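Complex shown without one protein chain; remaining protein chains in place.
Moving on, here comes subunit A:
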Amino acid sequence: MPAPENSPDLLVCLHFLGGSARTWEPVARRLADTVRCLPLDLPGFGAATDATGYDVAAMADHVAAAIRSIGPARFALAGHSMGAKVALALARRAEGGDPDLAGLSHLVLVAGSPPSPEPIAEERRRTMLVWIDADPETRAREARAFIRQNVGAPLAPEDEAAATADVLRAAPAAWRAWLESGANEDWAARVAVLRTPALILAGSADADLGPAGQAALTAPHLAHARTEILDGAGHLLPLERPDAVAAAITRHLAAGPAADPEPVRIPDPYAALIASERVNPRLRDALAERARADDPAYAPAALDPVELALLRAVVARVLPDAGFDIGARLDARLASGAGDGWRFARLPPDATSYRAGLRSLDAAARAEGAPFLARDGEAQDALLRAAQEGRLAVPESQDPRLDTERMVLWFEDLRADAVRAYLAHPATLARLGFSGIGAGGTGAPDADGLARFLPGFARTGRNDPEPWEPEPARFDRRISAETAR
């Protein structure tokens, strides 16, 4: 298969906590015909046990230096678990214009740690911190147990032995640094929303960083992400499923850069009405502005990327298939501070309310077993219905929090704000067959600022349309289909 022009000529591979460059070897072998792989040892791991600088930024510097020394024209970054967080930090640097990283074309996040603090049970974290400094026998036993806990099915004995050996040769300081601080570093705001096309791989049996965790914590930071779920796999995907991982990467690297989004199409008859003299220029300009395609990598200004993803998910249930990014437009309006002149006295100011409302909704979803973003539409609807009907159980520990009664008010506000954005769009007005925009163009402005000689409507009664009034766009489609036959 000839490589498309945008295919990278290097895939830089970053390993998980306790892994090394070796972790990626099975995948690298399978990618030999696709792309040259450069698996690296992160500071404190593999052959780099003497290197220091264990925080995310320092690890990113380490990787950036390696990339600079090669100077690839185009390269992709693959990060596994801990390595994925480093990859996300590097992608932000690349998109921010770092010349060393200018050629970044694709991201691959394999059971990746999210940019935000990583969910890990406190008990497990504590145990891992204890045995890394224990006697050799305990270390050997626990390292093997650690590998076994992280796979969906047993590895081949030689692979398990190699992975265990990698854990044992890691610098304990590097191990501790990740568990005590690196995994807790909050990069959510810095990573924000990345444009680089990304592949998310998740093992269905991975507890913390499986499909739900990826959907809830990592996908919101990626404007162009595709998720593939490896059924039955655990956390150590490059070791467990090298075939599947390599195949998914091959497909991903063959894909071109994300296409510029198409604006929602305004049906021809309605577009013609907008262009006609019946519509005044100020309105025509406003409609054109509202019809412009939204930036898929819109960086939220009032919310954080996860909250924006939650908002988009809620809006998708409130106004399914609206056709444009209402969530981003609501965020922009929240950030502008432009209000509608009032708010419920029981709710905090609008932006605070939205953040608390979205986080409370997600907390209620998690308390019932899965994050809001990892649920299907039906399950999301059930939660929204509970919010609307005043029976959503928001955990007391949630902060920021809206209680059950405030969730009723906030969800009411959200619906109102969503329809406001929806009805402003010319595609919506076309869908409704709304004729009001055609009540008059410029007219003849007089010295007093009044518009004279506007056509308005000569007919006002029911069942008495004027000949130019548009029919709803959905009927247009049907009619044209019938005509075609």
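We take it that contacts are C-beta pairs under 8 Å (C-beta built on N, C-alpha and C of every residue); 3 or more make two chains touch, one makes a residue touch a chain; residues count from 1.
The rule is simple: contacts and distances are computed from a predicted model.
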Exercise for review: Among "Phenylalanine--tRNA ligase alpha subunit", "Septum site-determining protein MinD", "Fructose dehydrogenase large subunit" or "Methionine ABC transporter permease", go ahead and choose the protein name stored in UniProt for the chain not displayed.
Suggested key: "Fructose dehydrogenase large subunit"
Check your understanding: Residues of subunit A in contact with the chain that isn't shown?
Key -> 279-280, 282-283, 286, 317-320, 338-346, 349, 381, 384, 388, 412-413, 415-416, 418-420, 422-424, 429, 431-437, 439-440, 443, 445-463, 465, 469, 472, 474
